[in-house]
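Note that this complex is displayed minus one protein chain, with the remaining chains in position.
Now for chain A:
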Amino acid sequence: MARAVFSSPNAAAAANILVNFAVLHIATWSRKSQFNSALMCFRTAAASRESLKMEPLAVTLLPGEERVIDKDIMYICPFSGPVKGKVFITNYRLYFKSDPSVTLNVPLGAIGRVEKMGGASSRGENSYGLDITCKDMRNLRFALKQEGHSRRDIFDILFRYAFPLSHGLLLFAYLSQEKYEENGWSVYKPMEEFRRQGLPTDKWRITFINDNYELCDTYPTILVVPFKATEEDLRKVSTFRSRGRIPVLSWIHRENQAVICRCSQPLVGMSGKRNKDDERYLEVIREANGTAKLTIYDARPSVNAVANKATGGGYEGDDTYQNAELVFLDIHNIHVMRESLKKLKDIVYPNVEESHWLSSLESTHWLEHIKLVLSGAIQVADKISGGNSVVVHCSDGWDRTAQLTSLAMLMLDSHYRTLRGFQVLLEKEWISFGHKFASRIGHGDKNHADQDRSPIFVQFIDCVWQMTKQFPTAFEFNERLLMTILDHLFSCRFGTFLYNCESARDTNEVRSKTVSLWSLVNSDSTSYLNPFYTPESSRVLYPVASMRHLELWVTYYIRWNPRIRQQQQSPVEQRYMELLALRDEYLKKLEELQLTDSSPNSSHLSNSSASNAASPTQHINHLHTPF
């Protein structure tokens, strides 16, 4: 029922792990010993080695993954009732298997909360056990025998390994020994990406002022700023922007030179402070391509923007910023989004709300928020297409701002709709510009009620999914990529989404000590490709941000429900692949026939068939010409 949420690592490595278990174990052991919990680790590791002899595990362990405990347990399946089976806990996952083919494969990173259910004296069948809340839209309940504190060891182990950072342990990404052909850390090189955009220009320059994260500790080291602005100007502006997140260029339109700039709110405060440097800085941005009026998109509802003045923030007033117009996009904050997704989970898990499904869906407001984010991004993209530069911010400029700029860039720039380009987009707008992944997801942290947690990135991926739904031929990647990204957003198997910003990643040596998610993806890129992809480079995609066209991403949010048919391939895709194969086969046959016939008119065809041996994703149009 539970699908393996990740593809198997490369086969050779997987085979090695079983053979070399002891060797690897020693290697990881030496690392672990730095921590106080060494003794505990030793005991459990020893136990796991013992059980390994007893029973082979049905799932292939990852290199660096170790078994910690096995236990006979009852899984209270919400769909098919209680099932007896065995649970295996490793330092990476919880794996459950029962004889009649119920399996669960849950990366520990996806676990948000572990609780004891019932007590030793609880009455009723299966009332004593564990209750696990996951970040990926499911809950798991296990029941154990009531005698002899049978759940104590498993609870303790689960609690430790699911929340390693709260227990002084390392995240699994630092223990993983996975090797891939591709190095995902080389996917995004800021200089290369800016060069692709045609930067620097005579109006925009690249600055290294933040090389040591001194200007802004949550920004990347390489920034693009107006040519006219000096380093001194930047420093002055940074004092007037929340957390020093000054307006910097995210994207430039090749033809009309209109730019998307991102930043945080100005520190206007109750007294309505002004800052001449900030005002002049925005003026310089406006002048760069002769935009008559610079549009500032404040992602927040205006009420919230006003309220922020009380805490020293605020928004750009009409009177102070002469040539700018301010537009509020009415997107709510992280707390609203968190509650919204929580409500959504309530109506889809374990069972889909039966009566008044649509009204229930509406009452979660989830799609409404999606609509607002999308329509905000459409407005940004539309302004840019019209040749006007824009500045986008919210409060701190790392949640809603990232959503808006990256979605607008996805609409405007077809490069970001390719498999590699999309990775660059995430690396750039989300990871390098300091979306607080660690705080929003709570990697390895036991504090499940942390108010900083919020599914902002999930919401963004949902927006992307809505776009791929509306434009099924415009994206090179498929739904599977989006699902994989979300799975590893939580899993802690890769370093990609760890930590809040680049400076923290540097300190923790993420790039050298962990594997990038893009290593996994790019080593097996064919399974993330959309066969219908038709590149159209100069096209701006405007999705329709109407509730009429927005739909719940059923295959993600309701994927644990067995009633939702999980198709590996959509029927349309399946049919398409069949036809592609058939076409290749016929072409081959025809070529053979023509070789034997050697008829003079058919030379054209045999030429074309040669090129058709290429992969099905490379679409070849020459066959339209009548023979």
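As a convention for this text, contacts are C-beta pairs under 8 Å (C-beta built on N, C-alpha and C of every residue); 3 or more make two chains touch, one makes a residue touch a chain; residues count from 1.
Keep in mind that, in the parts below, contacts and distances are computed from a predicted model.
Matching "Presenilin", "Dynein light chain", "50S ribosomal protein HLP, mitochondrial-like" or "Myotubularin-related protein 12" against the UniProt entry of the left-out chain gives the name "Myotubularin-related protein 12".
Per the touch definition above, the residue from A:285, A:378, A:404 or A:504 contacting the chain not shown is A:378. The chain omitted from view is touched by exactly one of A:156, A:217, A:452 or A:506, namely A:452.
Of the candidate positions A:98, A:308, A:432 or A:522, contact with the hidden chain is made by A:308.
From the options A:328, A:416, A:433 or A:457, the residue with contact to the unseen chain in the full assembly is A:328. On the side of chain A, touch with the chain left out of the figure occurs at residues 301-304, 307-308, 310-311, 328-330, 332-336, 339-340, 352-354, 356-363, 365, 367-368, 371-372, 375, 378-379, 381-382, 394-396, 399, 450-452, 470-474, 532, 534, 536, 539-549, 551-552, 554, 558, 562-565, 571-572, 575-576, 578-580, 582-583, 586-587, 589-590, 593-594, 597, 605, 619, 623-624, 627.
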